[in-house]
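Here the complex is missing a single protein chain, while all its other protein chains stay put.
Chains here go by letter, A and B, matching the order in which they are written, and residues are numbered from 1 within each.
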Amino acid sequence: MSPVSFKGAGELPIFSRSAGTMEWNHTGNWRYLRPRYLDKDAPCSEACPAAEDIPLIELLAARGEFDAAWQRIREENPFPAVCGRVCFHPCETACNRGEYDAPVAINCLERHIADNARRQGIAPTVVQAEETGQRIAVIGAGPTGLSAAWQLRRLGYAVDLFDARAEPGGLLRYAIPSYRLPTDVLEWEVKLILDQGVRFHPGRTLGGNLPWAELESFAAVFLAIGAWTSNPLGISGEQLAVDGLQFLQDVREGRAPEISGPVAVIGGGNTAMDVARTLLRLGAKPTIYYRRRLEDLPALAEEIGETTEEGVSIQPLLAPRSLSGEPGSLELTLMPMKVIEKPDSATGKAKVAPSDAPETTIQVNAVFTAIGFQASSGLPLGTMAPVGSWLQQLHVEETPELPILLGGDLVNDNRTVVTAIASGKAAAVTIDALLTDKHPGQLLEAGQVGGKGALSLNRLIGGDRRERQQHVVDFSELNTIYFRYQQRTEHPGLTLLERQTGFDEVQMRISTAMAMTEAERCFRCGICDQCDNCYLFCPDMSVIRNLRQEDRHIDFDFCKGCGVCVVECPRNAMILEEEPR
Amino acid sequence: MKKVLEGSHAVSHAVALARVKVISAYPITPQTHIVERLAELVANGELDARYIRVESEHSALAAVIGSAATGVRSFTASSSHGLALMHEMLHWAAGSRLPIVLAEVNRALGAPWNIWADQTDSLAQRDTGWLQFYCEDVQEVLDSILLAYRLGEEISLPVMVVFDAFFLSHTYEPVDVPEQEKVDQFLPPWQPTEQLDPLNPRALNQLASPEYYMEFRYKIQQAMEQALTSYPQIDGEFFKLFGRSYPLVDRIPAVAGKQASLALVTSGSITGTARVAQEELLQQGVAVDLVKVRSFRPFPLQQIREILGGYPRIAVIDRNISFGSGGIFAREIAGALASLPQRPQLYPFVAGLGGRDVTQQSIAEMVRRALSDAPPEDVLWAGLKA
Partner (left out) sequence: MPIEVPAKESIHPGHLACPGCGAVIAMRFVLKGLGEKAILAIPACCWSIIAGPFPYTALKVPVLHTAFATGGAVASGIRAALDTKGDEETQVVTWAGDGGTFDIGLQSLSGAAERNENILYICYDNEAYMNTGVQSSGATPLGTWTTTSPVSMPKSTRKKDIMQIMAAHRIPYAATASIAYPEDLVRKVQKAAEIKGTRFIHIYAPCPTGWKVPSEISVRLGRLVVQTRIFPLYEVENGVRYTLNEDSVGYLIDEYYKLQGRFKHLERETLDEIQLQVDEQWDRLKKLAAL
């Protein structure tokens, strides 16, 4: 708009009055700093080994766009229904909202989103690269292998998935009890993966009826055979004890033993909890004995809570000394332990040693052990080298050209479902890198979200997350005045009696309204959620909104670079940078 | 209709006849009767207007600037210190080109306090862009209000109707009060070219840079010059409707058709006394032509030159003084005559300051001095206690 002009007194009005607006005055040329919309990473995404785009997922869920939220999860993690039930949710621990009132119930929401997709019968949208024509062998159809298979298919590789057992799922199927993870839920999610064209070969054991030679014909091999070998108790009479993991498998396969009366469970991890709670439901009266303190229990806090609520007593600082008697009537001798060294970190465990207190002997009908696992056997000989955070590469002399990767519980100390899933994803990316002559380390680096190893496929293959600044937004970088305190949604569950007497899923569904309300609690750290603060507070009317496309940009004709928009953004989705000269 | 009205009340009734819509004024002796009567007229419904009872003169003029800018006919009145307090806003009103009419009762300025007739207060505002008409009697005061609105609205400038404290403001005279119908004919509703209107939003009176300011000032001067042409036509119409006429400069010869050797220039109520003095002097064999100056702004340069230029001597009575200079009418007249190849001898008298009486005798004395004394170098003081 060009300025109004007058040639002389004759053209002027008789007194000073306006004939036009100030819009000809492009105040943008005052600027020496300029604002920019720049999304960033969030701590929840960083903490999630699978690097799920949690802020965007919650934003979509808050709007009721559960389908889109589900698809977004599946880009990084094909097991939201599973994780929504059994994950240890490091995202919630890292959630910035935790410093405000209480973390967002991300885990619960993930379950709701997945269950919603299942109820609606939605098919996942899979963006798939062109078929490369190469075949990859994945050994082990647990979460690690299945995750790798899912991502390998997306990257255009044909996948042959082998497993020693009859059904895919690994620990998910054979260890986690159905009251935590119903079988049909697992089967649905597994099917979604296999339906992508994965060839599943059940009943094939590595080192047994799956010879190594057969694998040499593949372009690459990924070994994810897990850690199914239970640690021995190392006490006399240990053959009288029942392997906890085996027990769980038997129950899952319909071979639950008849059991009643007092039983002992040795161990403190999730498996021990699962064993105890399963025994309870079968009619026995289990007690858990753990060698360290209660606060050292490695099981998930929620697991421990549910276990004790159901009436299972956990006795700390007691280790098994010896076992005698006959099956059905055993004598278990326990040694009291004492702390000799407190842990030096919040996550460390105390060091314990036998104390001087006298031993006790109890009469039990059975003893179950669940004191940890070792890597399964059957690997070929070779040298291992770590690749990224979740993998090892195996170099076998006889097949120097064949890329062999190891992942999951087989090689990781952090044995959780989501870590397994992350490991599988990393394997797919690494295999793709090795087969296309790219440096896997570089790729893994390029797809990083934050500094804890979380790998985003979206970021790696040039999705929208690549546009985000690789900076994890800290709580101190938010403008929290725009948030309101709100209680975290409680996840409803079965009554105690229902839990103790059956294998129905303990945690119940939440309503859509509850889910949307809880998702709304998410701060959306680092991503723009169209709140319009920038628009409303701009003194120069320089934020242009395209409401239909949910896009906004700065009108640099007028923006004076004051920076108010950047400061008033509640979630740090903007930056202020120097004006380019 | 003939009525006996006090000068102040004549203003009030004229304002009512003019169908003014917004009145705002702050009382100051001797203007108070104007606003009191107007408040009554509004209160009893005779005048359909809003009366804003402000807390100072500065606010009074600010208020009517606001109302005039919103397109309604507005009025205020003041005197002396009140007018002086308005000074800033007088400039603002003229610069805004708003045809506000202000009834100004000429009263002396302090310090020291003095409430009586003196023209210095209105003349001190001669640079503000307001037109100024000086009235001789109550009839002229009433008629001038109507003429002021008509002229002001035509050229878009504010007008001061000026008259002496107490001599006119508080003096009762028989007055012909025009009929409303005829006034409506003479003074139709105001059609402003610009007003504050949410349906046509504009900013008014924003800053004007050096690029524009001078042209705006030029246009005000142009409007003043236009007034000199428009006024006689308007006066002619007034005469047709009401039988009275008020030229900008009026010459009253001692003997019809003849030019005396001295012209006596007066303004305001002194003119009435001068008429009586003229008659008496004539009877004594002294012929003095009277020249009544009604319009001080715009200063009627041409008429002054035409009417006064041919006299050998002129005496000017100023009931005012600009310190360090002299009587203001006299100086402006001298200025007007300066371009003439032959100029009359000027006898500038300062008289009647602060309400001191200017009588027939003192006028006769001034005439005698003007006829016999040598041309003065300095200000001539009349009636001064030396």
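The criterion applied here is as follows: a residue touches a chain if its C-beta (ideal position, glycine included) is under 8 Å from a C-beta of that chain, and two chains touch if they have at least 3 such contacts.
Keep in mind the model is a prediction, meaning the values are calculated, not measured.
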Residue in contact with the excluded chain [from B:A14, B:V35, B:A62 or B:V175]: B:A62
Hidden-chain contact residue, picked from the options B:A208, B:A364 or B:V379: B:A208
Omitted-chain contact residue, chosen from A:G8, A:G234, A:P400 or A:P539: A:P539
Missing-chain contacts mapped onto chain B: 21-22, 24, 48-50, 52-56, 58-60, 62-72, 74, 88-89, 92, 196-198, 200-209, 212
Residues from chain A at the interface with the omitted partner, ascending: 3-4, 6, 13, 16-27, 30, 481-484, 530-533, 536-537, 539-542, 555, 557-558, 560-564, 566-568, 576
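What we mean here is this: only the chains that are shown with their structure count from here on.
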Whole-Å separation of chain centres (CA-atom averages), chain A against chain B: 92
Chain B - residues contacting chain A, complex: 95-97, 156, 193-194, 202-208, 212, 215-216, 218-219, 222-223
Of all residues in chain A, those that touch chain B in their complex: 6, 8-9, 12-19
